[in-house]
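All protein chains but one are shown in place.
Entry: subunit A
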Amino acid sequence: MLCGATMASMQKRLQKELLALQRDPPPGMKVDEKSIQASLTQWIVDMEGASGTLYEGERFQLLFKFSSRYPFDSPEVVFIGDNIPVHPHVYSNGHICLSILTEDWSPALSVQSVCLSIVSMLSSCKDKKRPPDNALYVRTCDKNPKKTKWWYHDDNC
């Protein structure tokens, strides 16, 4: 069921977020304007690995999907494309284990704060490796990472 008022407030909010991201993008990040549809429900953000980190020189792509209940529902965020960062909290299918994407999401957070958390997650990594349960997870998980019951250990690598 899609209520008109909900849809309107979701689009108004996303419109504002898009402007903020274009005007003041987190370092190394850029929203791919071609990827954005009129409904604003799906965006791709290009990111570069920060210099001085294990990901320096690498390029990644993040896909954001928003439901009509955004910002009450968290966005669905995955890495896509050929280069999925090798990181203990990133599965080889692009799913990310990050608490603000599910349990700790708050409507006061934004695309920008998600981007910053992902940059900081990558930047603090000291050992490039996949999560220990990667093989099993990518074989058995739902396509939507929000359907996974994540078990958050820590925010570090």
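Quick note on the criterion: contacts are C-beta pairs under 8 Å (C-beta built on N, C-alpha and C of every residue); 3 or more make two chains touch, one makes a residue touch a chain; residues count from 1.
Just so we're on the same page, contacts and distances are computed from a predicted model.
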item	value
Missing subunit (named according to UniProt) among the choices "Translation initiation factor eIF2B subunit beta", "ubiquitinyl hydrolase 1", "Mitochondrial zinc maintenance protein 1, mitochondrial" or "Hyccin"	"ubiquitinyl hydrolase 1"
Absent-chain contact - pick from A:R13, A:K30 or A:R130	A:R13
Positions on subunit A where the hidden chain makes contact	3, 5-6, 9, 12-13, 16-17, 20, 71-72, 99-100, 103-110, 112-113, 147-149
